[in-house]
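First the structure, then my questions, so here it is.
Omission of a single protein chain aside, the complex is shown with its protein chains in their original locations.
Labels run A, B and C following the written order; every chain starts at residue 1.
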Amino acid sequence: MTHSPEALGISIVLAGEAGQGIQTIEQLLTKILKLDGYHVYATKEYMSRVRGGTNSISIRVASKPVQAPLQRIDLLVALDEKVLSHLQYRITEETIIVGDPEVLGAVPGILPVPLRQMASELGNEMYANTIALGLISGLLAVDAQVMEKYLSSRFADKGDDVVANNIKAAGLGYDRSWTLRESGEVRFSEIRKHEHSNEIMVNGSEAIAMGAIAGGCQCITSYPMTPGTGVITFMAQHQHDFNLVVEQAEDEIAAINMALGAWYAGARAMVTTSGGGFALMTEGVSLAGMLEMPVVIHLAQRPGPATGLPTRTEQGDLELALYAGHGEFPRIILAPESLQSAFAVSRQAFDLADRYQVPVIILSDQYLVDTYYNTAAFALDPRETLPSIVETTEEYQRYQFTPDGISPRGIPGRGLGLVGADSDEHDEAAHITEDLDLRVKMVDKRLRKLGRIKEELPAAGLEGHKDWRTIIISWGSVNPIVREAVAELNRNDVAQIAIQQVYPLPADLHQYLKKADRTIIVESNATSQMGNLILRETGHTFQHAILKYNGLPFTVEELVENLRQCLLA
Amino acid sequence: MTHSPEALGISIVLAGEAGQGIQTIEQLLTKILKLDGYHVYATKEYMSRVRGGTNSISIRVASKPVQAPLQRIDLLVALDEKVLSHLQYRITEETIIVGDPEVLGAVPGILPVPLRQMASELGNEMYANTIALGLISGLLAVDAQVMEKYLSSRFADKGDDVVANNIKAAGLGYDRSWTLRESGEVRFSEIRKHEHSNEIMVNGSEAIAMGAIAGGCQCITSYPMTPGTGVITFMAQHQHDFNLVVEQAEDEIAAINMALGAWYAGARAMVTTSGGGFALMTEGVSLAGMLEMPVVIHLAQRPGPATGLPTRTEQGDLELALYAGHGEFPRIILAPESLQSAFAVSRQAFDLADRYQVPVIILSDQYLVDTYYNTAAFALDPRETLPSIVETTEEYQRYQFTPDGISPRGIPGRGLGLVGADSDEHDEAAHITEDLDLRVKMVDKRLRKLGRIKEELPAAGLEGHKDWRTIIISWGSVNPIVREAVAELNRNDVAQIAIQQVYPLPADLHQYLKKADRTIIVESNATSQMGNLILRETGHTFQHAILKYNGLPFTVEELVENLRQCLLA
Amino acid sequence: MMHFDMEKIDIAWCPGCGNFGILNVLKRTLVDLKIRPQDLVLVSGIGQAAKTPHYIKANFFNGLHGRALPPATAIKAVNPELKVIVTSGDGDMYGEGGNHFIHAIRRNPDLTVIVHNNMVYGLTKGQASPTSQLGFVTPLQVDGVFEEPFNPLAVAVALNASFVARTSIHDLALTQKLFAQAIQHKGFALVDTFTPCVSFNKVNTRQWYQEHTYIVGDDYDPQDRNEAFKKAVEAEPWPLGVIYKSPAKASFEENLPVYKNNKQPLIDRRVQWEKLEALIESKKI
Partner (left out) sequence: MMHFDMEKIDIAWCPGCGNFGILNVLKRTLVDLKIRPQDLVLVSGIGQAAKTPHYIKANFFNGLHGRALPPATAIKAVNPELKVIVTSGDGDMYGEGGNHFIHAIRRNPDLTVIVHNNMVYGLTKGQASPTSQLGFVTPLQVDGVFEEPFNPLAVAVALNASFVARTSIHDLALTQKLFAQAIQHKGFALVDTFTPCVSFNKVNTRQWYQEHTYIVGDDYDPQDRNEAFKKAVEAEPWPLGVIYKSPAKASFEENLPVYKNNKQPLIDRRVQWEKLEALIESKKI
């Protein structure tokens, strides 16, 4: 394998029980690393419990921007002994394991750091985590001043003592790191630093929530469900600033029906949920189809069926999203791959929903919403996201027939007209009908919008050298991992199509697939749902499917390995 | 067109407002026709209201068994004037329209029969319907004794007067028919009579309900929803005889979760619903997948999206049935085409669910459940439908790994063991787990069952001459209509595959499609959902799709016409 | 009254159905209260009662069976200037929609909720509804209903609903009075309205309602919650009138932070670009 620390950066993992404070180390560490000019990437895997168990945070520090997890661990900070078996498969001969011998016991190959004892000496065991932070910072050659400055500002509101103690604790760890480095016990390859103080660090949930706000979202109604909850939580925190109605519904059925009512009355609204909650919304999705009511649904996938693995990741709900709701009506499904596109797609979702009067589903997953890295500040220009609402006249008819099937959308109280919305088959004025010829016209009207959507959505595009013969396809959060793996392969004959527009699929997809000698699909599910969709839409069958469904994201190394095998076959 | 009354029989339509009594005429008439030795077929189309509007019942009387509706009307009994415009498109120059001039007014081309006046002369306007009945019976040359005998037995419990008056009324109509026939005003081709007193007449709902009882169904929990309600209503009526628990749930979510609880405790249970209700059940379908709990779901389709056309027919929920529920798990979907197969499939559904521990969906539609004709009495042999439940030992583990993925199913209270059911990812003992290797094994175990199902389900088979070059594919209730249309076409080069096993599709399908020069798909929906499924499963794209989605079933004549056009193309 | 009448429509109800009375009284009340059709939204689920919005010339949202309250709540939250009235059936509101009924009361949006309580499922042809009385025989409840009938008033009192009333359509004057009070009340106002289904409920007829109800006396104080509970559980005869009024409380919309300092409906507000820029900026560290 070619993956060297030089190429891939350094892979650090913080692991321990829920409640032991790895999150504290993580939050401080990633910020300090970023401030110091490193490219930082972090993702987490955790159990569905509040205390105990084993959780881990994987951090990559690199000379170039990175957006994918590594399998290998270079530096493991183990806060309890269960961690070692939990992460066994990621630990190599070169992995440096740092831990407190008091906690871990006598594990061979461990670099013992008496964190607790050192903390006690400082007067409080709580500082063990800060010591660990200093230690890692030192091992990574972080500028001590940057570290101290950040700690000062971070703890400023806790008082001078806390600041001083934290700086002291971090310093203790930092000093220890020098001993280790100098003794030659720990040596990481050098990582270049950059000036990127203009970049931001947010996770997928935050990116989606901010994108929604930029998209004019004014109302979010949802029922808590991991990993969908992050979006509504973020919006709740910022509701005062952004004039948001944030309502925790009694169930997901209420949530989606509220969102439809909100759009009807003139607001832009969304819901956020996961597979089980979305399953409950499917009648409401069908209602959106019939009412031609815009609505934005964030569906953050986790492994199913049923309750499944609530805090893990999967791409197992694509088909559910595609076909949810009885009867036939158009929809749009978008699966952002990165923080930038999470923001952009989420913003765009509101415009698309409004423009075509269809449900738009943002299909993310636990991996995407819980991952963050430094990235360019989200661009806010152009600022126009005016809703396409018309002032009604007395003759206004909500479902007026039009060539492209899109009827001007009025709202109650704005104009002289009256605005209906009807879940039965209806006439142009939205009144219930049993005229079966009208029925056919209304079905055609609704479906016609899909033609328009297909015309207007962009092409997929292909990434790779012009001599490509193999195409690798993936979608959503898997794309950047494939991208890095393909870069690692470094072959002229391999190209990638990274789908983010799941439905309707980009029109140019078929043309590329037809030309390929070899096609490979990569998905985080067991039945290759995207492969099935592409087959259905283009008739194309993939030669290889690389599928992962143990609840964890792909890693770069395993994808490189899997792709190599496919390319050999 | 070749359709002659000789070939197709006589097409009679009774039409009027809801509440005017067309159902009474229908019920009496079809019984009498059957008793008299005719092959009788009847189907209804009605509006979503209790009174008013326009409903119609189409009856075919033929020399051979018929199972498909005709477009053409030979004899129209119009109980109100709205009927004429409502049925305009089915009325030809030859159509004989019988109606009361008092009610219809002076409509040109109508054969006026003063039904009301005649009834008043008998002392009660209520008898107008019986007079109409006699009239139609006479026009069809029904044996007057058969008619009278049936009326006597039918009204016996209402007292001698009612019997006498009904016979008198029917006689009046009957006599009038002779005048009409002798005057030459009405002349139908002769239809042969047969001895088939051993045959039964039930509609699709009743066939499914009886099949369920034969399949050992002991419990039905549902929330009323047209057109799914017929099945639970029939079972409610017969619950005392068959030891059934029949419970109207508070909503569809309760219904499916109750059914799962019932199977868990050892009963065979089902739910019946339509698209909107099924949409609400999808989280429960996913739960069935995770619990590996058998369950039988009758999904009677009606046009969507949302409330749509509640009393009409469509095949628009195939994709919903296929992909309902988040996450990945196997399921079986069966779409019966006839009363015989409605009974057989419904019975079989319980065995399949039990055997493979998966949800089995019976996909019918309003047309199928509301249609009836004379058919052989349902065969009850062999009588074995023993549930495959094991007595548990102390070591019992509900999700024990097995080569085919099917674990022996125990139930609580039967044996020394304990039986768990868990909606989280779980270990063999059904306990919640976050062991991600176990997760993969459990996914594989669940999906492995599909392989077994595919092996054991029968082939599709093809109907047609050995020289076929064109294949016409349809599914469910559309099959018999295609069958009759293909017979009408009478071409050696056309064959039919009538799918009733929707998922997994029959294994031999692809082999036929590959050999065909021309393939045509016929479906009652707007987007060719079966076509999409076949494309996804076999890579095959149909040259022609004949799609109907105005809420009415196909008719033989329109299919003949459509197919001819495809064959010319 | 003219402006709430539809032009030519074919009303899908059976002759003699109590829904006609409710429709007429409602239209008359709306005229009396000088409500503009443009400012009114009628919301319903699915059922015979739920067709009411199709027969009144106003804005309407005829959604899913059981799901009238969530969109109604949201409409009001998005534009508090609209008058929002829910007209739906007993099955819709207390059966399929039961969870929303509970939680909407807890939220207390400023809605008028008229439940056409015919103690049966009309549209689906006669099954028991949650309010069907013990022993009521139907095609599904062949031995008669044995489940404890749902008492919407008692439950609403238990949830401390802000306005709880019962009327019966045999008394048009009372019905109009209560509709008017409910519409003028700020907060969740329930008017459970007894109404005959002439096709599927042969027990609880217009006459039966007349004979089995009485109007609460002028001395009855709907502000006493314990008394209200006692009244709410009374049956045969059933009390009609305002059964309960909770101590004054803010409506859902009033509680929403978004309207605390600014009464503009959401539609009139735009994205706060500066604040969003600042928020993004704050993520640089």
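Going forward, contacts are C-beta pairs under 8 Å (C-beta built on N, C-alpha and C of every residue); 3 or more make two chains touch, one makes a residue touch a chain.
Every value quoted in this text rests on a predicted model; they were computed, and no experiment measured them.
**Q** Can you work out which residue in C:105, C:140, C:165 or C:191 touches the chain that's missing from view?
**A** C:105
**Q** Touch as defined at the start, partner being the missing chain; which of A:42, A:285, A:306 or A:361 qualifies?
**A** Final answer for the missing-chain contact: A:306.
**Q** Which of these touches the unseen chain: C:32, C:147, C:221 or C:274?
**A** In the full complex, the listed residue that touches the missing chain is C:147.
**Q** Tell me which of A:53, A:114, A:504 or A:539 is the one touching the absent chain.
**A** Answer from the full complex: A:53 touches the omitted chain.
**Q** Looking at the full complex, which residue from B:247, B:488 or B:523 touches the chain that isn't shown here?
**A** B:247
**Q** Spell out the interface residues on chain B facing the chain that's missing from view.
**A** 31, 35, 150, 153, 197-202, 206, 210, 213-214, 216, 218-219, 221, 238-245, 247, 249-251, 253-255, 257-262, 264-267, 269, 283-284, 287, 291, 377-378, 380, 383, 385, 387, 389, 411-424, 430-432
**Q** Which parts of chain C are in contact with the chain that was left out?
**A** 95-96, 98-99, 102-103, 105-108, 130, 143, 146-151, 154-155, 157-160, 225-226, 229-230, 232-233, 249-250, 252, 255, 257
**Q** If you put the missing chain back, which residues of chain A would it touch?
**A** 19, 47-53, 223-226, 229, 232-233, 236-237, 239, 246, 248, 250-251, 276, 306-307, 310
Rule of thumb we're sticking to: only the chains that are shown with their structure count from here on.
**Q** Roughly how many whole angstrom separate the Cα centroids of chain B and chain C?
**A** Those two chain centres are 37 Å apart.
**Q** Express in whole angstrom the distance between the two chain centres, defined as the mean CA positions of chain A and chain B.
**A** Using C-alpha averages as centres, the distance is 45 Å.
**Q** From the mean C-alpha coordinate of chain A to that of chain C, what's the distance rounded to whole Å?
**A** Each chain's C-alpha centroid was found; their separation is 41 Å.
**Q** Check each residue of chain A and list the ones that touch at least two other chains.
**A** 253, 283, 287, 291, 423-424, in rising order.
**Q** Among the residues of chain C, which are close enough to touch at least two other chains?
**A** As it turns out, chain C has residues touching two or more other chains at 12, 46, 64.
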